[in-house]
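Complex shown without one protein chain; remaining protein chains in place.
Entry: chain A
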Amino acid sequence: MNSLNEIAISFQNVFYEIDDLSILNNITGEFYKGKITTLVGPSGAGKSTLLKMCNGLISPTTGDIFIGDQPIHSYEPTHLRKSVGIALQSAPIIRGTVFHNLSLPFTLQNKKLPEKDAISFLEDVRLDHTFLHRQAEDLSGGQKQKISIARSLLNRPKILLLDEITSALDPTSVNEIEQLILKINQKYGVTMIWITHNIEQAKRIGHYTWIMMEGQLLETGESTILSTSTNERIQQFVNGVQDL
């Protein structure tokens, strides 16, 4: 990794335990400003847990996380969460219309989202304006994912955390969402951490990658390590995924 990169988030000896069960085990590493870092690893590796930590939804049991050069706990939680946006893995929907869901980040700040802005956010994720007044609960899994992505962009975060945002999408939509995220990354220099189970996707979109297993960070580096790593467990994992 080259030393010219500015650090956006750094983990220093981060441990996370729930009821004596180790979930994250001594994570140390950096995410670079303006870059897309993918986070890959088997189910239960601790990827979502790590992502939620960056957004302040949970805190390490021990160890430190820095956002920029300040410890994460020095930020006021609501400010932190507005500038470090997250699209959660479950793409949660609140009762009400798509518009209601989309404007939630604004509603929480007592701001109103103009309808034409809402439509343009919808169009960004390739949903047309007719969706605006549909009940969000009635949407398909993939459509909910698109709403969740659009919603995470509303606060215009400086850091964006994406948890398997294309897992329920068809190939065309996957491509469109990838293009959208790449565009946001390039245009606004947004730092991104993107969890994916799709190794090809990780190679396509990620500048860097973190490979996690069983709560540990096995290897980090440029995305090419996904093909070139000599670590046996990583090779097995990557090839296993490709065989599917």
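Keep in mind that, in the parts below, contacts are C-beta pairs under 8 Å (C-beta built on N, C-alpha and C of every residue); 3 or more make two chains touch, one makes a residue touch a chain; residues count from 1.
The definition used in the following text is that contacts and distances are computed from a predicted model.
Per its UniProt record, the hidden chain corresponds to "Iron export ABC transporter permease subunit FetB" from the list "Tryptophan synthase beta chain", "Carbon-monoxide dehydrogenase large subunit", "Iron export ABC transporter permease subunit FetB" or "Phthalate 4,5-dioxygenase oxygenase reductase subunit".
Interface note: of A:67, A:86, A:177 or A:202, the residue touching the hidden chain in the full complex is A:86. Shown as candidates are A:13, A:28, A:62 or A:109; the residue that touches the absent chain is A:109.
Here the missing chain is touched by one residue of A:73, A:112 or A:183, and it is A:73. Mapped onto chain A, the footprint of the missing chain covers residues 18, 52, 55-59, 73, 77-79, 81-82, 85-86, 88, 90, 92, 94-95, 104-105, 108-109, 151-152, 155.
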